[in-house]
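Every protein chain of the complex appears in place save one, which is left out.
After this line comes chain A, so read on.
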Amino acid sequence: MGSMFRSEEVALVQLFLPTAAAYTCVSQLGELGLVEFRDLNASVSAFQRRFVVDVRRCEELEKTFTFLQEEVRRAGLVLPRPEGRLPAPPPRDLLRIQEETERLAQELRDVRGNQQSLRVQLHQLQLHAAVLGQGHGPQLATAHTYGASERTPLLQAPGGPHQDLRVNFVAGAVEPHKAPALERLLWRACRGFLIASFSELERPLEHPVTGEPATWMTFLISYWGEQIGQKIRKITDCFHCHVFPFLEQEEARRAALQQLQQQSQEMQEVLGETERFLSQVLGRVQQLLPPAQVQVRKMKAVYLALNQCSVSTTHKCLIAEAWCATRDLPALQEALRDSSAEEGVSAVAHRIPSRDMPPTLIRTNRFTASFQGIVDSYGVGRYQEVNPAPYTIITFPFLFAVMFGDVGHGLLMFLFALAMVLAENRPAVKAAQNEIWQTFFGGRYLLLLMGLFSVYTGFIYNECFSRASSIFPSGWSVAAMANQSGWSDAFLAQHTMLTLDPNVTGVFLGPYPFGIDPIWSLAANHLSFLNSFKMKMSVILGVVHMAFGVVLGVFNHMHFGQRHRLLLETLPELTFLLGLFGYLVFLVIYKWLHVSAASAASAPSILIHFINMFLFSHSPTNRPLYPQQEVVQAMLVVLALAMVPVLLLGTPLHLLCRHRRRRRRPTGRKQEDKAGLLGLPDASVNGWGSDEEKAGGLEDEQEAELVPSEVFMHQAIHTIEFCLGCISNTASYLRLWALSLAHAQLSEVLWAMVMRIGLGLGREVGVAAVVLVPIFAAFAVMTVAILLVMEGLSAFLHALRLHWVEFQNKFYSGTGYKLSPFTFAATDD
């Protein structure tokens, strides 16, 4: 938990991996997921790196895997998930895996090919049978004979030579969508010297490749003359029709048909055999593929990591640079020692100084993860910056609850989250793929706290589904009022509105023990009372929240050794914020405590006082809250305004002074400094291409060169942002009031428009019971949909904004990057 406050110390580590043991070392590191490798070959393109051949081999294998996987999927089978831990295989195993998969793939390809060709043949046979069986024959034949008999005189008249012209047939099948085009083209190309009859197949055939049912159009073309025949054949060719021999005699056709049927039967048997064998092969694939896939994926990852290492001059070892948390260094050393023990030469890791900002590492558990996520989605913190997440754990649900305060709604949310928390270890819940569900599930602890806090604020507001509950006796007594002012029955009957005067003895007995007195829910001025309360509460919460943010900045300045900023930034900021808005909070609380019901008539207005404070004026009608108020106020304003120039000029002037002082001193220290930082890596790396380091060094020198205009500009922006931000951010916290008001009113409306009408409908028990069922259903659905989901979402967004903008911009820069260790965790899943 201690590591939540700021990110862990991360060191740049140089790993010397003996060439022989590099692979095992890196694969072990991948299993542990401790380090993030830095690319030392950034200037080398992907295909010129050292292990590109191995990567390519892995990719080759993956290609085969994809083929096998596709085949398994096509057969309608699923691949089992690999069991147990599968370490990255030693490089020599790659050959074995490659051989095995290649052999399987080849076998599968063969069987598949066989099956395919058998299917095609079978399809062809079936089509042929269909064409023959498709009733074209007899009809045409009869038409032909009838036609002949009718036209005998006509045909004979032009002359005998044409008598011996025989009618030829082309029969075949074509896909239905091509049929009309084919028919038209035939007609146009042959100028109508043919008779084509098309008919659709009644029974769809299986497509040989996809296996889907497809209908076919069979056609029979009868024509005269050989030239036209050639044309027809060409055209049918180009439409990819299946053309079959068509015998003229019906008996011959029938015989052919029978033969075809027999053939297709035999073919089907053979096909069945092939398919059985295929399923055997697929079974073997199912066994082999999943573990091999995981192994090869790991192997590829290892080679890609190795590609980021540079080679030492002696070629005896690889040098890697990696970020590693200081806490994990012993584990890293041990892992390296263990995995290189076999080779006799030990791999070593040692820290080296670094100029780059290290990555940010904040370890989370399932509880803190969602809160850290809220912070990280704004920006990952700078290295070792104060992490707002631990405070967010409480403030976020609280601010949410201020806007969402309702016992009933909070309880529903709490129970929903509790159910998720209790079921979190169930595999079915974990494996759910639904994205919306995953979002909710990921934030279950957040929801849990949000619900819990909403119950709490709900008690404060005394609202449960917008109804007030009186757990304690109310602090107001109507009886005392009635007795004192002698209300008669007639008076009560005439007046629907009665006033309770707290100044009458016995009417106001004292404040309600916890939260809002339930009697307010009956009052006509309920809303204006709550508004005043909630508005003031929002401002108080806001100023406290922001002041807390400014104070957190202190820890940043202390940690980064910028003590001048404590005096020149945090102090003025705090004075400005507290002097103006802290004073406002003071006024609010002071008035709450000091002004009683008796003096309510002449109570001073805080608003007028606050405005007058800035205008340095006073209004005679507004009584001062306490003596010497104007003097104190004037001092505060002057003090706050005096802080602006301090904030604006303090840091830049300080930096300039320091810079000048340093420059005046001889440059000896600087050189020493440089040698200290540059010499060390050079010495230890014995001269490998450390141009990156050198470039870093140059950069740093330039950084030391202070650019005054930039510093001033930066500080001016910061000052303006802070001073204006104080005003606008305080106003921004009023959203707490607005949202909580909206929530209360919406639930009030829902109750009044749905449930109250329903409850008032039937006086008889039966009617009321029947009517209440749908009405309660509507009430429940609308409560969940509108009040819980919609309102919850909007309150969530506003709470998010208050944290990101109003709170975090006081101290959090969020310009870092996450440590993403080299790990196999994703491939194992």
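Going forward, a contact is a pair of C-beta atoms (placed from the backbone, for glycine too) under 8 Å apart; a residue touches a chain by one contact, two chains touch by 3 or more; residues count from 1.
In the analysis below, contacts and distances are computed from a predicted model.
In the listed set "V-type proton ATPase subunit", "Sorting nexin-2", "Dynein light chain" or "Septin", the entry agreeing with the UniProt name of the missing subunit chain is "V-type proton ATPase subunit". Screening A:C238, A:I471, A:V632 or A:L724 for touch with the missing chain picks out A:C238. Of the listed residues A:A181, A:M558, A:A634 or A:V770, the one in contact with the hidden chain in the full complex is A:A181.
Mapped onto chain A, contacts with the missing chain fall at residues 45-47, 56, 63, 66, 178, 181, 184-185, 188-189, 231, 234-235, 237-239.
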